[in-house]
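One structure is given below, represented as structure tokens, and several questions about it will come after.
A single protein chain has been omitted from the complex, and every remaining protein chain is retained in its original position.
By letter and in written order, the chains are A, B and C; residue numbering begins at 1 in each of them.
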Amino acid sequence: MTAALLEIRGLTKHFPVAGGLFAAKGAVRAVEDVSFDLFPGDTFALVGESGCGKTTIAKMILGLERPTAGSIRFKGVDIVNAGRTAMLDYRSQAQAVFQDPYASLNPRLKVKTIIAEPILAHRQERGDVLGRKVAELLDTVGLPASAAELYPHEFSGGQRQRIAIARALALQPRMIVLDEPISALDVSIRAQILNLLADIQEEFALTYLVIAHDLALVEHFSSRVGVMYLGGMVEYGPTEAVYANPAHPYTQALLASVPRPDPDHQPPEGMISGEIASALAPPPGCKFNPRCPRALPICASAVPTRVSPRAGVSHWASCHLLSQNTNT
Amino acid sequence: MAEASPRLPRGFLAGLRGRVGATGLPWVSGTMLLLVVVAALFGEAIAPHDPNGFNLAAAFKPPAWQEGGSLAYLLGTDNLGRDVLSRIIAGARVSLIVAAYAIVFSGVIGALIGMISGYFGGRVDAVIMRLVDIQMSIPSLALALMIAAVLSPSLSTVVIVIAITYWTWYARIVRGEILSLKERDYVALAKVAGCGTATIFHRHLLPNVMNTLLVLATLQVGQVIIFEASLSFLGLGIQSPEVSWGLMLADARNYITKAWWTITLPGVAIMLTCLSSNLVGDWLRDTFDPKRRQL
Amino acid sequence: MTAAPTPLLKIENLQAHIKLRRGTVRAVDGVDFEIAPGETLGLVGESGSGKTMTSLSILRLLPRAGGHIAGGKIELDGTDLTRVTDAVMARDWRGSRISMVSQDPLTSLNPVFTVGDQVGAPFRYHDMIPAGKSLREAIVAVLDRVRIPSPAKRLDDYPHQFSGGMRQRVVSAMAIACAPRLLIADEPTSNLDVTIQVQMMRLFRDLQAETGMGIILITHDLGVAAGICHRVAVMYAGRIVEIGDVRRIYRQPAHPYTRALLDSIPHLGQKRRRLYAIGGQPPSLIDPPPGCRFAARCPNRMAICDQSYPPSRTVAPGHRASCWLIEADT
Partner (left out) sequence: MLGYIAKRGVHGLVSIVGASMLIFAISRLSGDPVLLMLPPEAPQSLVDETRRHMGLDQPLWMQYLIFAGKALTGDFGNSYRWQMPALDLVLDRLPATIQLAVAALLFSMALAIPFGVLSAVHRGTWIDNFGKGFAMLGQAMPNFWVGLLLILVFAIHLEWLPPFGHGTPAHLVMPAIALGWYPVAAQTRIIRSSMLDVLDSDYIRMGRAVGAPDWVLIWKYAFRNAAIPLVTMLGVYFAAMLGGAFVVEVIFAWPGLGRTVVEAVFSRDFPVVQAGVLFTSILFVLSNLLVDLSYGVIDPRIRRDG
């Protein structure tokens, strides 16, 4: 196992909720004690429904939010309390592509300025060397060099996402965080962007951290997956293993609920019930217990520990059902 | 490949050209404003008479088009026989000076404070906002009265008062703009790219704020002119022999029954100036607001 | 569900355009289809394909600025809705005979009025309060039908106190309050989490079984459509390119665009190396190309495709497609 590119340990983020003078002061527990590793060349997908904390984790990894607790180490260097130079060095190796192509590009800037921004920030090339680099990047993402002189409003959603990818590639980073890269695009355009992302991963030996809610997409695109529920990671493992035999009841319910383009597929009943709880007052013990069809009494009191359903493969889930079976 | 300077982008100029034709109005108000500026700069040269020149024999002459009026005094004369047209032209100078100073002082101070408060937030923002609340809790005219009571009223007092009171208006609006811009994805991506705060302000925040400031400044011209006129009307702003539209109205008030034109015409000057600057301001706001533009 | 006796809804050559400064967008440019009572038809397509504009035309709720029906007929129970005045539409049709559930539950409910007031609206404006019941009882009953827990207590709450899924149920309650003949569901679950989406789909199916109403489901998600629709119409650039029974459409798609769509989405359980990517961009709707609108992006493009628009031809009973590849109706 080569050394991990990114190590996340006990990552936690609580957003204080101003309760005013009299009301009790609460906190939204957006992310709760999440740990995982990201290996070079991997495409690790963080998957889960809205409010599970996957985007907050991405923001903390990108240094846009400060964690309440826990550590984030990139190539062994802690980036949470990194100094200016260490942070700048990290920035040159970790870039991002966000969900909404219309909000990712400043409408007032020309495409060449947008793509060159990271290069200018690290004061690398200048003048016509920079011009050539921008043209090269545009070509890599399948856009004509003439696009450099145009403004974002002159492009479609798919083309704008290509520009955002070109910008992320500008510094030849080691890792790119993709926050729902295609969910804002039309169905026919999504495949273009997914294929582009796969091609450049190979060409530039990139490592991806993908944030997504579309489980079919995750199966196609990722090599490793982490399933999140209400701020905590409930299952982690290679994509094939997790999809072949999901260990956690929530993962099973998720996979069963995915709509399939097959008229004869009927989602099984009773895999999951009720609504997601509020992150302001998460249920005690395992957070999924109120909705879990096979909840045990212990689930409402004790927080489950990680258990690997099969030895060897780094595939684990935190669920009492598993720990009951293995040690009985 | 020039480094990104925040020149007004091509889109801005194209936007302007495209819009001018659409609503003819700005041409009318644009030229009106130009007239006032010309009057303010070259007042003495083009005014037919000396604004303060007494001529008791020609007191209360009605405007030329009314019988009894004469072409020498196009808009008639006041109780001391002074030519109303010349005084209106002279009054333009005061209004422009007040407007210019006000915009520069309150605009720059307010915008800076608004940007700092909006971008850094936290305690800095809370303190500044309390300052703004305190400032806003005293109506600007009341504050002006207090200062006028303590200092001797003059043009500089008026400018000081405006600078003290109107900066909050800029600070609040710029702060709101920065708060919303700060959350934009492309600002977060600029941070991820490694840009420092200065670059982010320079490339992403300032261009938008500039547009808002331009709109605010044009809208403020009208308000400031009316504020000066009100103060001068109360006798606490411009003092004669300086000429101000407000002062003209104050003098004319006692002769309201005898000379309708002395009470009406300076007011019309104020109205036309404010109306045209507001129209230019509104038109600029529509030009910069993408939502309203494409319909 | 083969062709039923008299269709609930019959749409012939519907054209709905939007007049903008930069030109007239021909959002719906000649659409024909029918729905039988109790049947669910899926209108599937990408954004800009005209599926939402088609549904809004039926309700005569085209965008206020410039939206208008430029041609065609919309016959519901024998009445051509394009001829009816807006006031009559509001009094006799909207909310009572045709109703709507739209995409974003967070904005579909009025934030400053209670849920009870809003669900009560259709009853009040069509005085359809069931005999022997008070308005409040009728509201509680319909909230219960859409499985909102303890409706009597939640009646006086405000929309911001409900989750996304619950709000969509409230909107559904408003839609079925007066037992409409036709329900238009415009992307009803795209803003919901996948586990809540399944519950909503089941609710629509149960409500249809209970009331026998027809449903038009507008969606871009081929999976969602497959799960609930009896028949599916695939729309592209303002026209229906293929329409037929749901199994035929998914098993033997006749139109290249339908095939391309099915190949370009990941199918759970069948991992493929690369997804098929349809090149290019959808055409402009202000001056659409003369020939087939998918020609520019079509893998089976022929010369004739660029010259004239292919007529709609029968591939199998109840399954038609507009493509030159398909031989003329023998």
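Please note the rule applied: a residue touches a chain if its C-beta (ideal position, glycine included) is under 8 Å from a C-beta of that chain, and two chains touch if they have at least 3 such contacts.
All values reported here derive from a predicted model rather than from experimental measurement.
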item	value
Hidden partner chain, touching residue among C:45, C:72 or C:122	C:122
Given C:102, C:219 or C:258, the one touching the chain that is not displayed	C:102
Positions on subunit B contacted by the hidden chain, ascending	130-131, 133-143, 145-151, 222, 226, 229-230, 233-236, 246, 249, 253, 256-257, 260, 263-264, 267, 270-275, 278-279, 282
Subunit C residues touching the omitted chain (full complex)	59, 61, 64-65, 87, 90-91, 93-96, 99-100, 102-104, 107-113, 121-122, 125-126, 158, 160-161, 171, 174-175
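Here is the rule we go by: only the chains that are shown with their structure count from here on.
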item	value
CA centroid of subunit A to CA centroid of subunit B, Å	50
Residues of subunit A engaged with two or more neighbouring chains	none
Residues of subunit B whose C-beta touches two or more other chains	none
Touch list for subunit A against partner subunit B, complex	59, 62-64, 88, 91-92, 94-96, 98, 100, 103-110, 112-114, 116-118, 120-122, 126-128, 130-131, 134, 151, 153, 164, 167, 170
Complex contact set, residues of subunit A against subunit C	49-50, 156, 158, 186-188, 190-192, 194-195, 198, 213-217, 219-221, 243, 253-255, 257-267, 272, 275-276
In the complex, subunit C residues that touch subunit A	46-48, 163-166, 193-198, 201, 220-224, 226-227, 246-247, 250, 260-262, 264-269, 271-272, 274-279, 281-282, 297
